[in-house]
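Selected chains only, in their assembly positions.
Order of writing sets the labels: A and B. Residues in every chain begin at 1.
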Amino acid sequence: MPLSFTDLYVRVQQFYAGQVRSLDGMLAAEFAATFAEGGVFDHAPGTTPLRGRAAITAEMRAYQERRYAADPCQRRHWFSMLQIFPDQDGTVRTEYYAVVMLTRPGVAEPVVAPSCLVRDVLEVDGDGLLVRERVVRPDYAL
Amino acid sequence: MPLSFTDLYVRVQQFYAGQVRSLDGMLAAEFAATFAEGGVFDHAPGTTPLRGRAAITAEMRAYQERRYAADPCQRRHWFSMLQIFPDQDGTVRTEYYAVVMLTRPGVAEPVVAPSCLVRDVLEVDGDGLLVRERVVRPDYAL
């Protein structure tokens, strides 16, 4: 029996909450495992989309090294205003706003940036979900 | 059969996510169509509440012209901490926090303002919802 709209909506919310724990914990392989095999992550305009878990893991590790090794901080990805659009083929298209709150040690006020629009295609995977495709578009680049 | 509390809660969330897409996409007529015929939008203290879709559309277009024509930016309305209170008559009272994230071209950090408390009365409309009344109160004006 397919999931009801309501059950699917809540499953997507719980999935995203878990996914950002991996992302914000800098757990590259865990984060990549939330994508389907061969999943595509188009994380920034003007770059080649990442294809597959190995590529996602590698890029995330490189980014952490490049960006945070000399500037340690705690990132928190916040998603909001989620829409889900279940498709006939069992996939779920989603669309939501996202922002990163970046906190540096000893500084109470996080840097809030950038505001983005994100579009995913998810597939149901047993009791969970996987990202088949993600496109992130920051508002400042529009 | 009336919707369960859970189904209604999720429907409200999906409705609001769609509504802010119209608002943030500056689609005035689409946004106004999320209000009931004769719906009331009390969007700022000290102003006369807008009544009906035509008035909402006109004011939204005027505001865009006045405020954003010379200062293009991408607004994103974020709602959070939603409470729903289904009423006996089939309407749903809601209450939530709202904030606008305003991004200017080329500037990663959005301006986050203002923080508001919003109260709606919604009515079920087929598979969707319509706003019968909305009252927005920014925290800085309290």
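Here is the rule we go by: a residue touches a chain if its C-beta (ideal position, glycine included) is under 8 Å from a C-beta of that chain, and two chains touch if they have at least 3 such contacts.
Because the structure is predicted, anything quoted here is derived from the model rather than measured.
Engineer: If 2 of the identical protein chains are displayed, how many copies are present in the complete complex?
Structural biologist: Oligomeric count for the entire complex in this file: 3 copies.
As a convention for this text, only the chains that are shown with their structure count from here on.
Engineer: Centre to centre, by mean C-alpha position, how many angstrom separate subunit A and subunit B?
Structural biologist: So the centroids are 26 Å from each other.
Engineer: In their shared complex, at which residues does subunit A touch subunit B?
Structural biologist: It is residues 4-6, 9-10, 80-84, 95-97, 99, 111-115, 117, 138-140, 142 of subunit A that touch subunit B.
Engineer: Per the contact definition, I'd like the list of subunit B residues that touch subunit A in the complex.
Structural biologist: Spelled out, the residues of subunit B in touch with subunit A are 6-7, 10-11, 13-14, 16-18, 20-21, 74, 76-80, 101, 103-110, 112.
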